[in-house]
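Shown here is a partial selection of chains from the complex, left in place.
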Amino acid sequence: MTLTSLQHALARFAAEREWEQFHTPKNLVMALAGESGELLEIFQWLAPQQSAQVMQDDERAVQVREEMADVLAYLLRLADVLDVDLEQALAEKIEKNRRKYPVHLARGNAAKYTQLGE
Amino acid sequence: MTLTSLQHALARFAAEREWEQFHTPKNLVMALAGESGELLEIFQWLAPQQSAQVMQDDERAVQVREEMADVLAYLLRLADVLDVDLEQALAEKIEKNRRKYPVHLARGNAAKYTQLGE
């Protein structure tokens, strides 16, 4: 399924259950952040290298996949109620970041762009 | 652009800057949750009805759109490094939720599914 069709499926899912009343932008942002918190809890005690192998544990892999789906679900619901074209928004953000983080300054450097080149 | 082509664009963006060393799943999950936190800060003092009109303020609308793009960007990077098919994961999650939240029990009810029908 495409992102748009998933967004429509989620909107229909909410409408059928009369959940639209709960899906204010404020509440959806809380739910999105709550699901990000679940991802944090999975990774919080893992060393970075361990985190890279997290999908080798079957039970853990299912959990990670489901939490990622939950984050996407709330992000798409938010895009729906705010009428944001997510793919377009991200394409534009990538172009903006291309200017903010020129390759010759940003290479191998995780510093925030305001500090680059200082 | 499709989700897959955005995911590839982001992977290329990171590779060109030699940022893959920073993009462990652990770090990406932190970045994802950090961006969700930015969304929280935009909405934290708004009444629910105000939150529904947030896009009518041009400056605020740009900010919301960019933070949403950032959340999607880190989620796609995470999907890339963990080799998760996000669209597939969400499609499966919707099917699972269809069983967990049957319409006749869930209608108008935001209770967590474990409490439904009690």
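Letters A and B name the chains as they come in the text, with residue numbers starting at 1 for each one.
Everything below uses one rule, namely that contacts are C-beta pairs under 8 Å (C-beta built on N, C-alpha and C of every residue); 3 or more make two chains touch, one makes a residue touch a chain.
Because the structure is a prediction, the values reported are computed rather than measured.
**Student:** All chains share one sequence and 2 are in place; how many are there in total?
**Tutor:** All together, the file's complex is an assembly of 4 copies.
Methods note: only the chains that are shown with their structure count from here on.
**Student:** Taking each chain's centre as the mean position of its Cα atoms, how many Å separate chain A from chain B?
**Tutor:** Between these chains, centre-to-centre, one finds 3 Å.
**Student:** Quick one: in the complex, what on chain A touches chain B?
**Tutor:** 1-3, 6, 9-10, 13, 16-19, 21-22, 24-27, 29-30, 32-33, 36-37, 39-40, 42-43, 46, 48-49, 51-52, 54-55, 64-66, 68-73, 75-76, 78-79, 81-84, 86-87, 89-94, 97-98, 101, 103, 106-110
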